[in-house]
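Right, one structure below, let's go through it.
Every protein chain except one is present and positioned as in the full complex.
Chain IDs A, B and C follow the sequence of writing; residue 1 opens each chain.
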Amino acid sequence: MKINNMFASDNCSGVHPEIFKAMEQANRGYEISYGDDKYTGKAIKIFKEKFGGSVGVFFVLTGTAANVLSITAASNTYNSVICAETAHINVDECGAPEKFAGIKLQTIRTNSGKIVVSQIEKFLNQKGVEHHSQPKIISISEVTEYGTIYTPDEIKSLADFAHSNDMYLHMDGARLSNACAFLGCDLRELTGEAGVDILSFGGTKNGMMLGESVVIFNSDLNNNFKYIRKQGMQLFSKMRYISTQFVAFFNGDLWLKNAKHANEMAQVLAEKLSHLNIKITNKVEANAVFAIFPKHILKKIREKYFFYVWNEEHNEVRLMTSFNTEVKDIEKFASDLRNCLG
Amino acid sequence: MKINNMFASDNCSGVHPEIFKAMEQANRGYEISYGDDKYTGKAIKIFKEKFGGSVGVFFVLTGTAANVLSITAASNTYNSVICAETAHINVDECGAPEKFAGIKLQTIRTNSGKIVVSQIEKFLNQKGVEHHSQPKIISISEVTEYGTIYTPDEIKSLADFAHSNDMYLHMDGARLSNACAFLGCDLRELTGEAGVDILSFGGTKNGMMLGESVVIFNSDLNNNFKYIRKQGMQLFSKMRYISTQFVAFFNGDLWLKNAKHANEMAQVLAEKLSHLNIKITNKVEANAVFAIFPKHILKKIREKYFFYVWNEEHNEVRLMTSFNTEVKDIEKFASDLRNCLG
Amino acid sequence: MKINNMFASDNCSGVHPEIFKAMEQANRGYEISYGDDKYTGKAIKIFKEKFGGSVGVFFVLTGTAANVLSITAASNTYNSVICAETAHINVDECGAPEKFAGIKLQTIRTNSGKIVVSQIEKFLNQKGVEHHSQPKIISISEVTEYGTIYTPDEIKSLADFAHSNDMYLHMDGARLSNACAFLGCDLRELTGEAGVDILSFGGTKNGMMLGESVVIFNSDLNNNFKYIRKQGMQLFSKMRYISTQFVAFFNGDLWLKNAKHANEMAQVLAEKLSHLNIKITNKVEANAVFAIFPKHILKKIREKYFFYVWNEEHNEVRLMTSFNTEVKDIEKFASDLRNCLG
Partner (left out) sequence: MKINNMFASDNCSGVHPEIFKAMEQANRGYEISYGDDKYTGKAIKIFKEKFGGSVGVFFVLTGTAANVLSITAASNTYNSVICAETAHINVDECGAPEKFAGIKLQTIRTNSGKIVVSQIEKFLNQKGVEHHSQPKIISISEVTEYGTIYTPDEIKSLADFAHSNDMYLHMDGARLSNACAFLGCDLRELTGEAGVDILSFGGTKNGMMLGESVVIFNSDLNNNFKYIRKQGMQLFSKMRYISTQFVAFFNGDLWLKNAKHANEMAQVLAEKLSHLNIKITNKVEANAVFAIFPKHILKKIREKYFFYVWNEEHNEVRLMTSFNTEVKDIEKFASDLRNCLG
């Protein structure tokens, strides 16, 4: 029997039909490569409408790359990057930030995946002393790896602190769309207007085939990014096929509809789990549900469904919804779970 | 008036319809990410049929990455990589091999882009002396950047020399398909059987949307490549969309048909240019034509067609054909050229 | 008034007269550079007597380099190194391990600076999964940064665990001499015989001018270290001047006498502080005393003596003794302290 992956990750979904159709339409004739094509021009224009007219926009191929190249642009090798212990850049990039940017990560223990200024202050004791990596970037994930969401004010507070201390604020926005959907904010309110200097903005987890971007708000970081992207092995030749996806992604606010739907499905899923007396361990704000599954259930349900156990010790699991999760899928899952519960 | 890019590069073409169709067919349901999906399994199986049952196969996203990660796998930072001065790894990767692998490139001047053993021997004087980077890889491009092609015997001779001196042979096979088409060899004869240890094999320039691979013949280099790929920011989440392209690429020998067609179009183009008394500067073996365009023509024709001037001093240009070049396109180009010649 | 640095660090002391004399004696005639001289031959012979006949021995110029190059030799960039949060490699190398070796540090919170196997096990959950840096080295400091000391059994236990899990044990032995003096062990018992694979062994903090070394017990790590040292900018041309220092260092067990003296002085210092009701915060085993100085005292005494405040929040300070600390210096310090206490 095929294992069901539908709740394993939002990158187990396919490509949204409208986005796929845009790729098909772009598949005609010759287009100059490496980004000088008409689709890329159009996509960048839309990014500027969404994020601000003066932003720099660079498409890359993986979320890891968006993060690592953002960090590279905003740091020297003797710098440190401050982030939550759970941050993707700390846990899930196989050391790419250290290897490529040469920096040190300095991590903060959190309950929810969110960090606050008071946790960062201690790292500044090291400023100016050459024995220690010099803090230069605060990096936050919006949505966090625990599915929680920073408000614009929370982001501003981190940005202000960063800027007061000659640091930059980086946002890993692999699921930024879901945060916008939850908060009812537009993209600008959570990024440039809140003081973000450089953003990894992803479409892959929200209905695109592949499409990640680096959006640069702070013009100091803009000039040389094209070289960083190329040396970072991320300059895609047939760029039109990413660009056209982003055009469709933004067309008719598809990005927001997709994200809203995914978030709603998480709420439905959480409710179903609660009805089964399964404990939800983090606030469900975006498209992730963290929950404690009794041990005997866990083994049994995982014979049918693959999903990640986040904390082995506590049997805490992560369930993700996506743009194409359907209520009936959730109901089937809840029913299968009920059977396991016996 | 829109500038015509059809001869600028084989990556200005779109995606072959059969390959696009395969992507469409893969776009249904959930698939586990990062390569454990059924399309990737199938694609790897085909690679093993084509290249040998014991090869390691890893899909990556750009040709730069295929080259740089291959070099990384086969070297330590204190090593050097010997290649032609014209090699893509030396000229067109913005220093990515040096940055990521930490190695030194040691280059050989050539006329045709091809190197021979007698040019490499001198670099071995440095073996064992710690002041000097230690030669560890010979890297060749098949097809070369000048559109010329190594025979299996020429490759064997380089491989034997490499192996006799504790070195590896790397092949940049971004256009390996075109070499197979020209020589009437299968993929194995030009790679594993000829002694290649590690291969960058590309589909993007031959009808795919994006799809590059690292094929590892020497099992010493196989074990840890997955970590190198991830840390190299090249692990694609929705892997099925590359894998399914490769499946279609090999289905019914589409890869070979595409390459044969591109090669034939280069022959047609070269013939047309010769009729116009335009000098061809390199043997036309694959899908590239290098030619000297009189200066006054060059300026005029480039108002209509964009293509690269390879050698500014000599007005040498590069014209590329691809899987979808048509004879009538070439005839139109020749006619436009004739008009420029006056 | 000149601030007194005598308790600031053991590297504030000068060079032991016998070691200085050896340098003077080596300062005659021509010697081939880069380590092929007679002094280096002699020094390596002595290292082999002390550490085992099959060890590799490489002299380097800083303790940072000894650590970073050891890690480089024993890891790939996609590996992680597990160490105490307080480890010098984590805190005091300005990110050199990350930058040069490309690795990630994974740290353990400790009270005493010492780590145990049960704290390391969790990191192995990540083994084999390419999203995560792969644990490859356990790195311990002997003496730790808190002046505490691992017993041979404690080291063995870490080594066994490392080797059972395809990992190496690295020891930062900047103050290994002090551990030998405390435990009554010879160098071999605490290193090769206890399972250490690669050792940073320092002389600078124990009476030498400059002299650090990498001692390689595991022959897998031996072959290419000379290239790592050179590329690591650590191959010193007039090598005889380091080598001759090490010869004198070992002659008549000067290394041990120096270390014993430094340790004894720390005991005397701790006793004097206790008499003043100053709280000692870590076991005094080597040549460091950690203590809580009442805040008003701290400011006053630091007008006369410079030393490091280890923990700002708790007014915890570090006082170091060295081979040339004298009892009368300690008495003077205690008397000055008493005056501050009022």
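Definition applied: a residue touches a chain if its C-beta (ideal position, glycine included) is under 8 Å from a C-beta of that chain, and two chains touch if they have at least 3 such contacts.
None of these values were measured; they are calculated from a predicted model.
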Completion exercise
Touching the missing chain are A, B, C
Handout entry: Per the touch definition above, residue among C:Ala22, C:Ala43, C:Ala65 or C:Ala248 touching the missing chain
Key = C:Ala65
Completion exercise
Given A:Lys226, A:Lys279, A:Arg302 or A:Lys332, the residue that touches the chain left out of view is A:Lys226
Handout entry: Identified contact with the non-displayed chain, of B:Lys21, B:Lys42 or B:His132
Key = B:His132
Completion exercise
Across B:Glu24, B:Asp92 or B:Glu189, the one contacting the chain not displayed is B:Asp92
Problem - chain C residues touching the omitted chain (full complex) - result: 4-6, 8-9, 11-15, 20, 23-24, 26-33, 61-65, 68-69, 93-96, 99-100, 204-205, 209-210, 227, 230-238, 241, 306
Exercise for the section: Extract the touching residues of chain A with respect to the undisplayed chain. Expected result: 34, 76-78, 130-131, 134, 224, 226-231, 235
Exercise for the section: List the residues of chain B that touch the chain left out of this view. Expected result: 77-80, 91-95, 98-99, 102-105, 125, 130-134, 312
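Simple rule for what comes next: only the chains that are shown with their structure count from here on.
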Practice task
Average the C-alpha coordinates of each chain, average all protein C-alpha coordinates together, and give the chain whose average is closest to the overall one.
Solution key: A
Exercise for the section: Indicate the whole-number Å distance between the mean C-alpha point of chain A and the mean C-alpha point of chain B. Expected result: 33
Problem - Distance from chain C to chain B - Cα centre to Cα centre, in angstrom - result: 50
Fill in the blank from the handout: Between the Cα centroids of chain A and chain C the separation in whole angstrom comes to 42
Completion exercise
Two or more other chains are touched by the chain A residues 93-95, 99
